[in-house]
Every structure is written in structure tokens, then in C-alpha cells.
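Structure in C-alpha cells, see below.
The chains shown are only part of the set, and none of them has been moved.
Chain naming follows the written order as A and B, and within any one chain the residues start at number 1.
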């Protein structure tokens, strides 16, 4: 069985490196801003991860959801807390979010299997 | 050759069960509301299926489209009627809908092959 978590990370990492090595400065700055904006600030970084997760879910960005599920888990959030955050996204974004929620829930279980439960 | 209809149904069903067995009440209620809202009312349930199909198509939700194509077919709509509904969605949602229309048309033919034409 393919490790979905590893597979996702590998492609993401390979392509981000290509984008960072390209000469385009706007893309480079956006990628850097993306990394920096989730660090500790007026809000704790763990809260920001949940914000990133819900925003990604309502915008139906499966890859962004995967990324923020993994980092939300690494921030210490428990499964029921991550699911509760996603329930708000599903209510706000409607039933078209459900297929993305199914994949997200699936991925969350794989992250827990790989890195352990919080 | 993989039966796309079965494969879709199996994953959808497996993950919906996981979501319903999770403790999150908001998700549970949304899933139940989703099932109930397409039943007979001021509008016939077959009309509601087409509404669900077109809404799913313009929101580019391939899995929702698959689900509503199958249930529209089971409601008795003929291929040309389902395609006509989708043509309205394509006009309203623009040419970015076309890739989703291609997949939807493909799936509709598989549903007809599996369950027979109306």
C-alpha cells in the first residue's frame, strides 16, 4: 500500500523546490510569506493552523487541507478538535464540501497512524 | 476494467459511515439533512435531483455530480434531459465547467451501461 502522507509530501517538496529555484520573484515571495504567516503572533501558531485548515477546506483545496491537517496534528490538536474545525467549514461551505471532508478525514486517520494520536 | 460506478459508491459509502460514526453532531446533521432534503415536497423529488445536479456542476464538485447523475437516472430522467440540465450549468458556469462536463458525460454513459437506459 502506498503511503499517501509520504507521497503527498514528496511531490509537494519537489515542486516547491522547482518553484523556488525559478527566477520568478513574486512566486518566491508568496511561498515565503506562506511559511512565515503561520508563526506565533497575536494569535498562537496552533490557532493559525486551524484557520488555515478551515479556509483551505471551504475553498476545496485538497492539497492545502492535507498540509494543514498534518501541521494541525503536529501543533497538538486532537482528532475531535480538528474534526470540529472541519464541521464549521462544512456548514459554512455546504454539502459540496462533503467529498473534500471525506478525503480529509481519511488523510487525518493516516496522519494519526503514521505519527500517533494526540 | 474497473467499474467506476462501484468504486465511487464504495469509497463514498465507507467514508460516510466513518463520518456518521464520529461523535461530531454538526456533520451528522448535515449528512442527514442532505438525505432528507431531496425527498418529495412542494417540488417532486425527481425535479430536486436535477437541481442538485446543476448546483453540483456549477460548483465543480465531481463527486456530487456523480451522485446526482446516478440518482437523476434512477428518478427516471432520460439522457437527453440530464444533458440538457447540464448544458444550462455549463452556460451559467462557463467553459471552466467543460472538463467537469466531460467527466459527467462519461459517468452518465457508465451509469446507463450498468443500469440500462431510461
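Just so we're on the same page, a contact is a pair of C-beta atoms (placed from the backbone, for glycine too) under 8 Å apart; a residue touches a chain by one contact, two chains touch by 3 or more.
Here the structure is a predicted model, which is why all the values come from computation and not from measurement.
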**With 2 copies placed, total copies in this complex** = 6
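One rule holds for everything that comes next: only the chains that are shown with their structure count from here on.
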**Asked** How big is the gap, in whole Å, between where the Cα atoms of chain A centre and where those of chain B centre?
**Response** 27
**Request:** Quick one: which bits of chain B touch chain A in the complex? Just the residue numbers, please.
**Result:** 11-12, 15-16, 18-19, 22-24, 26-27, 30-31, 34, 55-56, 59-64
**Asked** Taking the complex as given, what residues does chain A use to touch chain B?
**Response** 60, 80, 83-84, 86-88, 90-91, 95-96, 98-99, 101-103, 105-106, 109
